[in-house]
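Here the complex is missing a single protein chain, while all its other protein chains stay put.
Our next item is chain A:
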Amino acid sequence: MASFAAAFADVAPIEQDDGPAPVCAIAYAPEYARLMGFFRAILESNERSPRVLELTAALAEHNAAHYTVWHVRRECLWALASNDASILTDELRYSAEVARENPKNYQIWYHRRALVEKIGQAAAADELALISTALRDDAKNYHAWSNRLWVLKTYGGWAGELEFCTALLDADVYNNSAWNHLYQVKAQLGCDPVEEVRSTLERLNHARENESAWVYALAFAKSDERAAAALLAHCEGAEGVRSQMALVELLKTSDPGRASTIARRLAELDATRARYWRRRAEGLGNGT
C-alpha cells in the first residue's frame, strides 16, 4: 500500500459519493477504499500506464468482479503492448493465476477471451490447455466450457476434442457438460447417428438412469430413422424409468396410443412430474 501511495503521490484521490443516506453501503477495508480513490481519479484523467496496470491488479485482488477495473486494465494492456509485445504474454500468465483463484468469475473468463482475441491463433492451443486444467478442478465449470466452445469455433482445433470428451465421460459418465460438448463436437466433425446411439447405450449399461446419456441418444434418434429404430429396439423390454420416457418420444408419432399409455404409467412411476406426464398422455390421445 505504501508503494501505491508513493507511486500515486501526484494524483488527488476522489472519494466515493454514494449520495445522501445510502442503502447497502459497504464498510470497505481502508486499503481498498484508498486504492479506489486513486482509481476514480484515473477514470477522470484517462491515464493508461504501467502504474495503472499495477493498480488494477491490486484492486482485482480485493474484488475480482470489478468489471470497470478489468476494462481499464485491458485499455492499459492494449496501449502498452504496442511498444512491448511481451506485456500480453505476461498477462496470459497473470490472468491464468487469477482464473485459478476465481474459477466462477465472469470477468476473468471474459478477460481471457479478450486477451486470446488480441493475440490471435497463437494463443488458442494454450487456452485449451488452461481450460482443461480448470475442468480438472471442476468438470462442470460453465465459463470454462463456454470459452472452450468459443476457442474451437474461432480458431479450430476440434480434432482433439473427441478424446477429451471421452476421458471426462470415463471419469464421470453423469457429467452433462461433457455430453453437451460431445454433441457439439460430433455436430462439427460429423458422425453416424446409429453409431452414436450404439456407443451411448454401451455407456448406459453402467448408468441406466443417466438422463444426460438418454437425452443425447434421443437427439440422434430425432434426426435419423435408423438411429430411432436402434434406440427403440433397446427400449422395448428394457428396465428402468428413463427407457419408458424414451419410448414416449420414440412412439409419439408412429404409435400415439401406446405412447399415451406409457405416459399415463409414468405419471405414477415419476410422481414428481405426474402433472407433466398426464398432460403428455392427454396430448397423445387416449391410450389403451
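Note that in this section contacts are C-beta pairs under 8 Å (C-beta built on N, C-alpha and C of every residue); 3 or more make two chains touch, one makes a residue touch a chain; residues count from 1.
One rule holds for everything that comes next: contacts and distances are computed from a predicted model.
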item: Chain not present in the shown complex, as UniProt names it (candidates "Protein farnesyltransferase subunit beta", "General transcription and DNA repair factor IIH subunit TFB4", "Chromosome disjunction protein 3" or "Methyltransferase small domain-containing protein"); value: "Protein farnesyltransferase subunit beta"
item: Touching residue (missing chain; options A:S177, A:T200 or A:Q244); value: A:S177
item: Among A:D17, A:E163 or A:E239, the residue in touch with the chain that has been omitted; value: A:D17
item: Residues from chain A at the interface with the omitted partner, ascending; value: 14, 16-29, 32, 40, 43, 62-68, 71, 74, 106, 110, 113-114, 139-140, 142, 145-146, 149-150, 153, 171-177, 180-181, 183-184, 206-207, 210-212, 215-216, 219, 270-276, 279
